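One structure follows; several queries about it will come next.
Removed: one protein chain of the complex. Kept in place: all other protein chains.
Moving on, here comes chain A:
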């Protein structure tokens, strides 16, 4: 049971959503944008989230788009992980979504919610970072389309009142050869011990991680190290020296164990994408 009352709004347009949010904010209602609701519902019942008003974005047409437009794939922020998986429009993103939580939750969790949520893993952001996706953000002054790299640093840097409308990805990235490895402590349906996602673009490997550190990231320095022309173990050691922060050490696994798993996973990933024998 959610132990507090809240108002519920379901605007039909982007402008209306922004406006309602602003009004509710002015009234001190601590509004939250609402997508699938899996985080809000589960955290509200344990007093970890509080709000007096929810603004549900699922009624906004732009947020429900899932289609190719010219040479770009446009995915609305309220499209669910299941819809993405079943469409096969972006197989890597679909596969990642199909390993987040369980199937029941995947039918609720939205792309926007997973990217902008509070749980630290945000695994769907990984392929978007590798694809240099664009992100459409709505705010009181309208909409802006920016590179994800500009607004994603450890987490999505949204200002109060802003929400994700869409994610736009060049079609080419949806067809790249990829590796997606999700390692868990043991149980398959769990937070990642680490999720490693890699693609090969222009003969170079791009790679991003979740669960390895306290935030998801793509590191150019690590990519450069891994793409060097040297022995596999040298490349991996180099890459590890460029980790953006310390490796996570928590109940899913110790930092030492994560490092062991990471090394092994990197070897397999590079071998897969480069073809056996290249190392």
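As a convention for this text, contacts are C-beta pairs under 8 Å (C-beta built on N, C-alpha and C of every residue); 3 or more make two chains touch, one makes a residue touch a chain; residues count from 1.
Keep this in mind: contacts and distances are computed from a predicted model.
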Name per UniProt, for the chain absent here [options: "4-alpha-glucanotransferase", "OsmC family protein", "CO or xanthine dehydrogenase, Mo-binding subunit" or "ABC transporter permease"]: "CO or xanthine dehydrogenase, Mo-binding subunit"
Full-complex contact with the absent chain, from A:56, A:154 or A:259: A:259
Given A:46, A:159 or A:229, the one touching the chain that is not displayed: A:46
Absent-chain interface as seen on chain A, which is shown: 1-5, 45-47, 102, 185-191, 251, 253-254, 256-257, 259-261, 263-264
